[in-house]
Each structure stands twice: as structure tokens, then as C-alpha cells.
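All protein chains but one are shown in place.
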Amino acid sequence: MVNTLYTIAAMIGLAALLLAFVRMIIGPGAANRVVALDVMTIVSISLIVFLSAHFGRGIYLDIALVYSLIAFVGVVAMARYLERGL
Amino acid sequence: MELAGAIVTLLGSLFLFLGALGLFRMPDIYNRMQAGTKATTMGTLLFIAGLAMGFHETIGASKVIIIILFVIFTNPLSSHALARAAHKAGIPLAKETVKDDLAADEENEEGAMKGTQEGEEL
Amino acid sequence: MKKVKHAILSFLGLMLIWVMLTPRDMQEIVAGLIVSALVVLLTLGMEPVLGDVRLTPKSLWYGVLYVLVFLRELLVSNLDVARRVIDPKLPIKPGIVKVRTKLQSRIGRTLLANSITLTPGTLTAEIRGDYLYIHWIEIRHEDLEGATRDIVQKFEKYLEVIFG
Partner (left out) sequence: MIKKYAVLLLLGAFALMLLPFVTEVTPFEELSPVAQKYVKDGPDELGSANLVSSVIVTYRGLDTLGEVAVLFIAAAGVGFMLRRRGDAKKPVKREASGILRSGTVFLFPLVLLYGIYIFLHGHLTPGGGFQGGVVIASGIVLLLLAGVSAKISGTVLHWIESLSGAVYVALGVLGIVLAAGFLDNRILPAGEFGRLLSAGAIPLIYSLIGLKVGAELVGIIDAMQKDEL
């Protein structure tokens, strides 16, 4: 029962990932794609934590943290590139 | 406790989905960012917190708190950087838009001091 | 003085985060003390952003209040987003308005901007001098004062006490 609820939650998360992915495909333009990518990374962080719980490996949380850091740096880099700051 | 965690996680995933849906439905990049940032921040918060409630023996609560704090701090920061970049890159606002003070102010400044660089200080 | 305060506060903060990251163990705590001190030493040349934090009982109490207000606004803003996104008519009236802040502290302004981004219908797009430019999903006031009252002041009154 509880596990089914968690699985449903992860499925909804995956659907969100897919929806954001569609926005990334249709754009239009680089900026919209970066916004979609930003949302996708945040959703992925949640899903990594879900996998960590699912497989019972608490150390995967480190991966979620590193991923959120790298994603943040990436999005800031693209934003600075778009505003011609690099 | 576990059931409560599962419900919180489910709620979080709904917010994540709403964020993505907002990304899909809103007419321009700024409104998309509005939906994207708020809903995903709250969604991540609830999703992860719910998991930590349900699986507290594998996922330590303290690391989860660090992830949540990090996301709460960086997510609006990157959205701000993107919104600023989008405006500077001249991406137009939606046709429903009522006013744009920033563009007006930037135009005034350019008119006042032609050629000089804009100096933005905090 | 500001630098000393910044160094002490960031040492304590880093130490707290180290303890949260690692398992409870004497060796880890000793390592954390060394690593935190090292990081504080390495970043001593940077701006002392935490030097603005005031450490009075009132500011601590306002810090707690600020967190509570922030969480409430986050919840409200998500319900707001949900309402707008689900509504088939998509009720929006967006625009970029200008507001003014009284905060002088840099970290205070950053927190203000972040709070505004996460609260109902607003997104900080730019900061110039004392003025913030906010993308508002449903403009209720087109003038500076009205917008400032609506968007900024609910956080500013707390952040002003905490950071000045």
C-alpha cells in the first residue's frame, strides 16, 4: 500500500520530466530550452532521492547533492552566456 | 509515519507535475519560469521530505535537509539569472503583458547617456 | 570587526553542515574542525557577507518568524500556481514592475530576491541600485509604492531587523 503510493509518486515525477522534456524539444529558442532543462534537473534530483530510498542505498544522496550543484553551475553558465556576460 | 511520508511524497510529485504543466501552458518564458520555479521548489521539498519520513533508516534526515536547503537557495537564484538573461537577450514578453518598467527604464538610460556602459551595482 | 564576525559565523555554519553530512563519530568531528577552519581561512579574502547578521535576541526571534512567513508564502504561491495552471482560461495579467528596498546588506537583498521569487506570482528579474524589477503574473498595483507595499514589505520588515 505504502510502496504503491511511493511508486505512483515516482511515476508522476517521471511524467513531469517528460512534460518538461517536450517543452525542451519545442523551445522556442535557447532560453526556453534552458528553463525546461532547469525544471528537468530539479525533478531528476527528486527522482535520484527516490532511487536512493528504493534501492536502500543512503549514499546515493551524495549523488543528488553533487548533481544539484553541477546543474546549478550549468544553468548559471548558460544564463550568463545568453546575456553575453562571458 | 510511513503512510504520512507516502502521502507527502505524492503531494510533492503533484507539485512537480504542476510545475512542468505550467512550463507547458504558460505563454512566455517569464511566466513559465514563475510556474517552474515555485512549483518545483515546493515539489522537491515535499517529495524528498516524504521519502525521508518513510525510509528514515536508509536515508538520513540530515543529508536530506542539506539537499532541501541547497535547492531552496539555488533554485530561485538560477531562475533570477535566467530571467535577467532572457530580458537582456531581448526575449519578448507575452502579448497579455500590461507593462514593462525594466525595458522603459533601460531605454531612458540609453537615451540619457548614449554609448556609455550601463553600470549595475548592487 | 565584520570580518571576525563573518569568520566565526561561517566556521560554525560549515561545522554544522559537516556534522550533518557525516556519521556521528569522534574522528569525523575532529576532521570537520580542521576542514572548516581551512575553508574559512581560504575564503577570508572574499566579501564578509555574513558580517551583516545581527545577533540580538530580537533578530533571532525575527529569523524564526521570517522562516515561518516564508514557508506560508511558499505554500500560498504553490496553490496560486496550481490554480492558474489548472484553470483552462489561464487567468494572467503579467508585467514587470519596479519596487524599492530599504535593505543595505547584500546577503539580505539576496534573500529578499529569493523570497520574492518563491512567493505568489512574483519573480525577481533585475536589481539596480535600490530598485528591484519584478515580473508579476497578475499586476495589482502599477505604481512603485503600491507594488512595494504588496511585494516587498512582508519580508523586508523581518530581514531589516536581521541584517539591517
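Order of writing sets the labels: A, B and C. Residues in every chain begin at 1.
Just so we're on the same page, contacts are C-beta pairs under 8 Å (C-beta built on N, C-alpha and C of every residue); 3 or more make two chains touch, one makes a residue touch a chain.
Please read all numbers here as calculations on a predicted model, not as lab measurements.
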Left-out chain, listing which of the shown chains it touches: A, B, C
Contacting the left-out chain in the complete assembly, out of B:Leu10, B:Leu23, B:Ile68 or B:Ala81: B:Ala81
Positions on chain B contacted by the hidden chain, ascending: 70, 73-74, 77, 80-81, 84, 88, 117, 120-122
Sites on chain C contacted by the missing partner chain, in the whole complex: 10, 14, 17-18, 21-22, 25, 27-28, 31, 35-36, 38-40, 42-43, 45-47, 49-50, 106-107, 109-110, 113-114, 124, 126-127
Residues of chain A (touch criterion as defined above) contacting the omitted chain: 59-60, 62-63, 65-66, 69-70, 72-73, 76-77, 80, 83-86
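Keep this in mind: only the chains that are shown with their structure count from here on.
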Centre-of-Cα separation between chain C and chain A, whole angstrom: 23
Touching two or more other chains - residue numbers and ranges from chain A: none
Residue list for chain B, restricted to those that touch at least two other chains: 19, 21, 33, 41, 63, 66, 77, 79, 84
Residues of chain B that touch chain C when the two form their complex: 15, 18-19, 21-22, 25-28, 30-31, 33-35, 37-39, 41-42, 45, 62-63, 65-66, 72-73, 76-77, 79-80, 83-84, 87, 93-94, 96-103, 105, 120-122
Contact set on chain C toward chain B in their complex: 17, 19-21, 74-75, 77-78, 81-82, 84-86, 90, 92-98, 106, 109-110, 113-114, 117-119, 121-129, 133, 135, 137, 139, 142
Touching residues (chain side chain A, partner chain B) in the complex: 1-2, 5-6, 8-10, 12-13, 15-20, 22-23, 29, 31-32, 34-36, 38-39, 42-43, 45-46, 49-50, 52-53, 56-58, 61-62, 64-65, 68-69, 72, 75-76, 78-85
